[in-house]
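Report on the following structure.
Every protein chain except one is present and positioned as in the full complex.
== chain A ==
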Amino acid sequence: MPSRIVTLKLNGAERELIARPSTTLLDALRETFGLTGAKRGCAQGGCGSCTVLLDGRPVVSCLIPVVTVDGSTVDTIEGLADGDRLDDVQQAFVDHFATQCGFCTPGMIMSATALLDRKPDPTRQEVTEAICGNVCRCTGYEPIITAVLAAAEHRRGVPLASAEAEV
């Protein structure tokens, strides 16, 4: 079967690509659109480093032939910041030392974002469950959980640690 034209609403903009049958959503993001935030860690659905939002829900983009999601909305880590201004989850990761080598970070932040979009006031257990598919070899997870809880608080009106420090 020949390649097909696929349309995505990618980080808010209509984008098109020519996709081979074997092109995954992750391939399309990284190789066609140059969005290299989502990483190819395992290509097995096991590490979560390729996590993006598909129609608002977190998915492992390495397991999706992109032709099967033609017309869908896709949001990646690149769509979160407003210019140089990080969004609250990103800022909380910086403030709470929740990123070291950074390989897991884009996937981790997209899983966290999906959680906070659905549950603005998650428990620690809910945060743990939300990121259980995102493997981090560096941080030991605790700073990540702290950051997600802090971002949730910030969304509810409590300032982030960095904002306090600036005062």
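The rule we apply is simple: a residue touches a chain if its C-beta (ideal position, glycine included) is under 8 Å from a C-beta of that chain, and two chains touch if they have at least 3 such contacts; residues count from 1.
Quick note on the criterion: contacts and distances are computed from a predicted model.
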{"item": "Name per UniProt, for the chain absent here [options: \"ATPase\", \"CheY-P phosphatase CheC\", \"Xanthine dehydrogenase family protein subunit M\" or \"Phenylacetate-CoA oxygenase subunit PaaC\"]", "value": "\"Xanthine dehydrogenase family protein subunit M\""}
{"item": "Touching residue (missing chain; options A:I64, A:L116, A:C136 or A:A151)", "value": "A:I64"}
{"item": "Interface with the unshown chain - residue positions in chain A", "value": "1, 21-22, 24, 43-45, 48, 51, 54, 57-60, 62-65, 67-70, 107, 111, 114, 128-130, 132-134"}
